[in-house]
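As you look at this complex, bear in mind that one protein chain is not there, while each of the others sits in place.
We just call them A and B in the order they show up, numbering each chain from 1.
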Amino acid sequence: MSDIPPAIELVGISKAFGPVQANKDISIRVMPGTIHGIIGENGAGKSTLMSILYGFYKADAGEIFIAGQKTQIPDSQAAIAAGIGMVFQHFKLVQNFSVLENVVLGAEDGALLRPSLAKARKQLKSLAEEYELHVDPDAIIEDLGVGMQQRVEILKALYRHADILILDEPTGVLTPPEADQLFRILGRLKAEGKTIILITHKLREIMDITDTVSVMRRGEMDSTVKTSETNPADLAERMVGRKVLLRVDKTPAKPKDVVLEVRDLNITDAKGVHRLKGVSFNVRAGEILGIAGVSGNGQSELLEVLGGYEKATGEILLNGVPLDLTGAHSDGQSRRARGIAHVPEDRQHEGLIMDFSAWENTAFGYHHDPDYQINALLMDNAAILRDAQEKMDRFDVRPADPLLSAKNFSGGNQQKIVVAREIERDPDLLLVGQPTRGVDIGAIEFIHQQIVALRDAGKAILLVSVELDEIMGLSDRIAVMFDGKIMGERLPENTNEKELGLLMAGVTDGESA
Amino acid sequence: MDFFTIVQLGDASVRMAIPLLLACLAGLFSERAGIFDIGLEGKMLAAAFVSAAVSYTSGSVWVGLLAGIGISVVLAIIHGIASITFKGNQLISGVAINFFAAGLTVVIAQGWFAQGGRTPSLPQDARFNGLDFPGALSRMRDKMQASPGMQFYSEFVSGHSILVYLGLLAVPLSWWILYRTRFGLRLRAVGEAPEAVDTAGISVVRLRFSAVIICGILCGIAGAYLSTAVQAGFTKDMTANRGFIALAALIFAKWRPWYALGACLLFGLFFAIDIRFSNIQLQIIWIMVLLLGCAAALTIYAVRREKIDVIVLGGLSAVLAAVAFTAWFATASADGISIFAALWETVKVPSQLIQSLPYLFVVIVLAGFVGKAIPPRAGGQPYVKER
Partner (left out) sequence: MDKMPKWADVALVPVVSLIIAALISAIVFVAVGQNPWEALKLMAYGAVGTSDFLGYTLFYATNFIFTGLAVAVAFHASLFNIGGEGQVLLGGLGAAIVVLFVPWPHWTLALIAGATAAAVFGALWVAIPAYLQARRGSHIVITTIMFNFMASGVLIYMLSGPLKPDGNMQIATAIFPEASHLPSLNDIAGLFGSDLFGRSPVNISILIALLACVAVWALIWHTRLGYQIRALGRSESAAKYAGISAVNITMIALLISGGLAGMMAVNNTMGINTPQLVDNAAGGAGFIGIAVALMGRNHPVGIIIAALLFGALYQGGAELSAATSIPVQIVVVIQALVIMFTGALDEMVRAPIEKLFIRFGRSRVAGE
C-alpha cells in the first residue's frame, strides 16, 4: 500500500437492533478514487454498515476515519460535512417537490428560499454538463421515472460537494440499459477522483465495475479482495459460507392442458395511467411460467388481478371457465374458492399480518374454510392451531412455535409460513411473486424445491420475479414484461440473460437486430 | 334584507371566523409538518381560561394573552412529546389533551374564583376592545343612516379588536413562511417525506417540534380572543367545538393558507346566521322541496354505485322524506286545515337545526363532495427510521 490514507476506514464497527446483531466488529478500508463493492446476501448487514457511515444510524462501537482523520458521524449532517453522499435503495425524495427544491432541501444558503433556488439552478446546470446528469430542474419528482429520480439523488449528493458516494442496490429498479448508463456515470465520477461504494447482491455488477470488493456474511466482514483476483463462483461461496448450487435441480416439464388463459387484459389506474396493456398468455398444468421484468412494469398488477384485488378488463379463463374481473366475485375469497393460491410479492404487508401469531396467519385468507369452524358461528381455533403446527413441522419453520407472532420470525421462515399455507391448499394454479426476496439461501433452496414439486404434481404455476437468475433457474417458459405489455416469450434453454435484458428494456427482436 | 344587515352579517362572520382561522392555521402548521392535532380545541380552551384569568388578575389583557399563549404552547409540547418523542398515537394524545383542558379549566377556575367554573366578568380595560378607525362612525344610529360605503367602512372594516387584524394578517404571513422561506420548505418536506429531511441532515424532531409550538402559539391567540375579545371572561366549554370545525376547514382548504381564510369565513357565516337569525320561518312547501330534493339527489347518486351505497344513502333518503312528510302532515293536523293548504303554512325551523348547520356542513365537507383533498403524505405517522 502507498502512503495515501484511505478515503474511508472503518474500525471495529458493531451495531445491534434489539436482540439482532446487524454488524459485528467490522473493519474496512476504501482507497480514494476507486469503486469499492460491498456484496453479501440479504440481511448480511451491508445497508446497516453504510447507513452508519452516513450517520443514519449510530454505531454501538467502532471508529470512523475519513481521509486519515478520525471523524464522529452522529447524524447525516456530519456525514455530509465530511463529504459523504448516499443514494439509498428507497429514494429519499419529497414526491410533490420539484427537482430543484429536493436538491436544495437541507443545503439552503439562507433563511429565504429565492436566492438558494437561483444558485442551485445554476449549479445544477454545470453539474449536468460535467457528469452528463441532465434533469429538468422544475420537474415534479412524482412525474419522473425511477432512473431520473436516481439521478436527482446523485445530484443531491454532488450539490453538497460529496467526494465519497455510497449507492445502495442502485440497479434494483433499473433496466439493464439504464444500469449500464448509471455505470458510465459512476465511471466518470471515478475519473474525477470521487470515491464510490457500491452495495449490491448481484455478482455481475461487482465483476463489471468495481476495483475492490468486500464480502459480508451474517453481519460480519468475510474478506476484501481485488476484483481482478476473484471470480463469481469464489465470491458466491464467500457470501454464503459454503458451496452453493446456482442451479435448481429439476426434470423437464410435462405440460398438460391449459389451466390459465389470459386474454387481452387491461388496467387503467385512477390517474389514467395504463398499467396493463392487452396482456395475453396461458399457463398449462405441470409447468412454470416465469414472468421476467424490472419491477413496476405491470407484474404486480397482473398478480393482483389474478389474486382478486384489482379490477381489470379483458378475459381470464381458469380451466375454461371465466373469472369475474369486475363484479361481486372479483375478490380474493372467490379466487381461492376457484382453486387459485397466491404467494404475494410483499409478505410483510400482504401475505402475513405481522402482529398475528403464526397459527392465526395459517388461516389467513382461508378463514372461511369449513375445517376451521366449529359451527356456523364459532371458529375452531384448536383445529387451526393443529394445522399450523403440522405445516410448520413439514416446512421446517424455525422455531416451530405456532404461538409466536409472525414478526418474530426471520424473513425466510416468514416466507415458509406463507408458502406452506398456499401450497398445502393443493391449488390448480399457484401465483408466486418474488418468492425469495429477503430470504436466506437455505430457505431459497427449500422454497424452490417446493415450487418444483407442486409443478411435478401437475399444477400450473405463474412465477413473477425481478431476479433473472431465479426466472432462468425455475421457469419452463419465460415471458418478459415491459411497460404493461408482454414483450415476448422464450424457452430458458434457447435464451440468455442478454436477450432477456434487452426485452426487459423494451427492445424487441426487430430493433436489436 | 337591507344593505346594512348584510354588512352586519359580514362583520359578524369575520368576528366568528377569526378564532376558526387562527386555529385552522395552527392546524395547518402542525399537519403540514406531519403531526395531526385533534387537540386544537383543548389548547384553545386552556388558553381562553388562562388569558381571562390572568387578564382579570393582572388587569392587563396583554399579559393575559401571553399567559394564554404560554399554556397553549405547554399543551402543544406535551402533544409533541407524546407524538414525536414517544411516537404515540396522535389522535389519542389530542383527545386526551381536549379532556384535560375541559376538566382542568373548570377545576382550577372553581379553585381560583369560586364562581362555578368561570372567571369573573372582565372589566373594560382587561379586554381587547374594538379599534375605531379614523372617521369611522361608532354609534349604531349614525351608522344606520350613513351611506353604504360609510356603513361598510364603519361596521365591517373598523371596530374590530386588534386580534382580528392580527388574525387576518396571519394568512399572508403563513403563506410567506411556508412558500418563501427555508423553514417553510423544510416544514412542508417533513410532512411529506421525513426520511428525505433526515437524510438531508436536518433534524426531524426539531422541525416537528417547531411546527407544534407554532401551532400552540396560534391556538393560544385564538383562545385568548374568545375570552377577552368576543366575550368578557371564560365560561365552561366556551370553545364549543371550534377546534374541530377548524380541522374540517383545514381539509376544506386543502392545507393552504389562503383557502383557509375562505373556508373559515364560510364557517363564520354559519355562526353569524345562527346568532342573528335564531328564528327562521319557512313555508312547508320549501321544506318539502329542500328535503325531498336532497333525498332524490342522494338516491340518484347511490343507484349508480354499489349495494352499500344504495342501503346507506337510500336509508338516509327515506329518513329525510319521512321527516318532510311528518312536518307537512303534522302542520296540517295541528292547524286543522287541509293537506294542500298546509303546504303554504310557515313553520319555525327548529333552532337546534340552525345551530347544527356548521356541524352538518363539516360532515358534508369531510364527505369529500366538496372537492377531494390530498393530505400531507406522512401525516399522522410517527417517523421511525426504517430498518
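Rule of thumb we're sticking to: a residue touches a chain if its C-beta (ideal position, glycine included) is under 8 Å from a C-beta of that chain, and two chains touch if they have at least 3 such contacts.
Just so you know, these numbers come straight off a predicted model, no measurement behind them.
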Per the whole complex, from A:Gly37, A:Pro255 or A:Gly365 the residue touching the absent chain is A:Gly365
Would you indicate which residue among B:Ala23, B:Ile71 or B:Leu247 is in contact with the undisplayed chain?
B:Leu247
May I ask which residue of A:Glu108, A:Asp440 or A:Asp476 touches the chain that does not appear here?
A:Asp440
In the complete assembly, which of B:Ser30, B:Ser83 or B:Thr299 touches the absent chain?
B:Ser83
Considering the entire assembly, which residues of chain A contact the chain that has been omitted?
18-20, 307-309, 331-336, 342, 344, 346, 349-356, 360, 363-365, 367-368, 373, 377-379, 381, 398-399, 404-405, 408-410, 412-413, 440
Mind listing the chain B residues that contact the chain we can't see here?
38, 78, 81-83, 86-93, 95-100, 102-104, 106-108, 110-112, 114, 117, 241, 244, 247-248, 251, 308-309, 312-313, 315-316, 350, 352-353, 355-356, 359-360, 362-363, 366-368
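Definition applied: only the chains that are shown with their structure count from here on.
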Calculate how many whole Å lie between the centre of chain A and the centre of chain B, each centre taken as the average of the chain's C-alpha atoms.
46
Which positions of chain A touch chain B when the two form their complex?
17, 54-57, 75-80, 86, 88, 90, 92-97, 101-102, 104-108, 110-114, 116, 156
Chain B contacts chain A in the complex at 179-186, 188-189, 192-193, 195-203, 377, 385-387
